[in-house]
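The complex appears here without one of its protein chains, the remainder shown in place.
Naming follows writing order (A and B), and every chain is counted from residue 1.
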Amino acid sequence: MTSVLSVKDLRVRYAAKGPEILKGINFDVLSDDFMAMIGPSGAGKSTLIRCINRLVEPTSGSINLLGKDVIALKTRALRELRRDVGMIFQEFNLINRMSVMDNVLSGRLGYTGNLRSLFRHFPKKDIDQALYFLDRVGLSDHINKRADELSGGQRQRVGIARALMQQPKLLLLDEPTSALDPKISREVMALIRGIAQELGVPAVCNIHDVQLAKEFCNRIIGLQDGIKKFDGETSTLRDSDLEDIYAMEVL
Amino acid sequence: MSITQPHSDAFTGQIDMRRNRHLKMALGWGMFILFATWCVNGTIIADTDWSRIGGRNGVLASVGRYISLDLGLLSELIIPTIETFMMACVGTVLGCFFSLPVAWLGAANVTPSKHILYPLGRFLMVVSRSVHEIVWALIFVSAVGLGALPGILAIAMRSVGFISKITAEAIENIDAKPVEAVRAVGGNNFQVMYYGILPQIYPVVLATVIFEWDINIRRSAVMGLVGAGGLGLLFFRQMNSFNYGGVTMVILAILMLIVLGEVISHYLRKAVI
Partner (left out) sequence: MTKINKPEDTQPLTWSRFTFPGSIYKYGTLLFVLVFLTYSLNFMNVSIPKMLGALGGLVGVISERYYPPDLAYVTDPGYLASVVDTLQMSFLGGIAGVFLSIPLAWFSAANVSPNRQILFPIGRMGVISCRAIHETIWTILFVSVLGFGMLAGVSALTMFCIGFAGKLFSDEIEAIEMGPVEAMRSAGANPFQVFIFAVVPQVRVAFTGIAIYTWDVAFRAATVVGFFGGGGMGWYLKRNVQQLENLRVGAIVLSIIAMVLIAEFISGWLRSAVNKAK
């Protein structure tokens, strides 16, 4: 059980004179964690998860991912690190006009040169792997459909397959089920959890549904207004902690 | 409200507002008519030598000269007609190549430099649209000589403005989510553009190119008037030798090309969207 991700005193401010979104966050993610991040909207969960692969630039603090200092990385090294981090998005972030297969293959773009990208010519190894993952998520019958012809749950499965194509060492999930209805949400979470366990990949997951968090995740971090209010095993989360995290600010 | 003041103040106020608006409209129309009269005077009345025109019969006779067909011209029409069509095609494609970088510069969300290159991109778009295709043709004829080449270049330069404007607007309206996804996977700038941006703008851009191609057929027909290839030269020569039947033939050839272009562009645009 090694530490995969180590975040120390992370602060984020979008504009120089703007408000501080994250006010000094500290936490570690171990290699067998499936960690949930909960908290009210505006707490900074989305910002935090995007700092990990530097889609958002941190203002100060340190992020150590897979042994590398994320903030100090130059462009090329950053891209190489991003290849090892699979991200699944709230609104799926698929390329709508392209087929399911092309969307899944796009997970390998970090390993594909420009010329191959231009002709969308991926090696056979990648194609076989794409077929395997598509079967794994249950979309074998939809391979050649356009991404916007699928339902929400199906689209998220494409997103999952795409993330898996990267053979990631860490999964980042930004509210993966918020756009899905409850029954599908449960299926998708179970699918992700099962695959993560099977492949031995740790995950950090933004969730706003606390029930799902308690059901699927072994650790929980609670954020409120940019500050970490709870960090511990799921079993230790009490109702009073929840009230603390989700306390409404009384004006 | 009383007998002496039958309407409330609010109602009277509304009547005043309507009167004001009517007054403003009347004033506006009045100024418009004055301006129009000044224009008519300045242009038509002052400038026209009415005696030269020859009155109504003279005009009708002049128009009547065109109602004849010089069928002997048919064989001479073929090559310039084909050349006109080809000029429009090649010119449009060439214009596309230049539109892409200009659109890139002129799209606020992807331009590499908001203060220098973005205004430059916008400026190039405007210049391309402001300079008339005849002026472009003149510039290129003086640069590369006579023939089809200056015509192609002129059409390309003229098309850049509209195509890149629409492309830039399309780029500015894209959904950022696929772009984010490609970045998260470790994609470089080229892959972000090709997978994230291009699939989203592709239908609009293609439809615009087809639309502009259709217009370019019209433009390439007149390039020859200044020596830049196509039917224009034939038109010019027929006009100069007062062969009005020939002029009509050339016009018919142009109309035929335009109709062909309209039909093709109508079906192509349906297939793309």
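We adopt the following convention: a contact is a pair of C-beta atoms (placed from the backbone, for glycine too) under 8 Å apart; a residue touches a chain by one contact, two chains touch by 3 or more.
On a predicted model such as this, the values are computed, not experimentally measured, just so you know.
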Residue of B:100, B:117 or B:131 touching the missing chain in the full complex: B:131
Omitted-chain contact residue, chosen from A:9, A:128, A:149 or A:244: A:128
Among B:73, B:185, B:205 or B:221, residue touching the chain not depicted: B:221
Chain B residues that touch the omitted chain in the full complex: 35-36, 38-40, 42-44, 47-49, 52-53, 59, 62-63, 66, 82-83, 86-87, 89-90, 93-94, 126-127, 129-132, 134-135, 138-140, 142-144, 147-149, 152-153, 218-219, 221-222, 225, 229, 235, 239, 247, 251, 254-255, 258-259, 262
Chain A, residues in touch with the chain not shown (by the definition above): 101, 120, 127-128, 130-132, 135-138, 140, 143-144, 187, 190-191, 194, 198
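Criterion: only the chains that are shown with their structure count from here on.
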Separation of chain A from chain B, taking each centre as the mean of its C-alpha atoms, in whole Å: 48
Partner chain B, residues of chain A touching it in the complex: 53, 55, 79-83, 85, 87, 89, 91-98, 106-112, 114, 117-118, 162, 166, 172
Sites on chain B touched by chain A in the complex: 177-178, 180-188, 190-191, 194-196, 199-200, 202
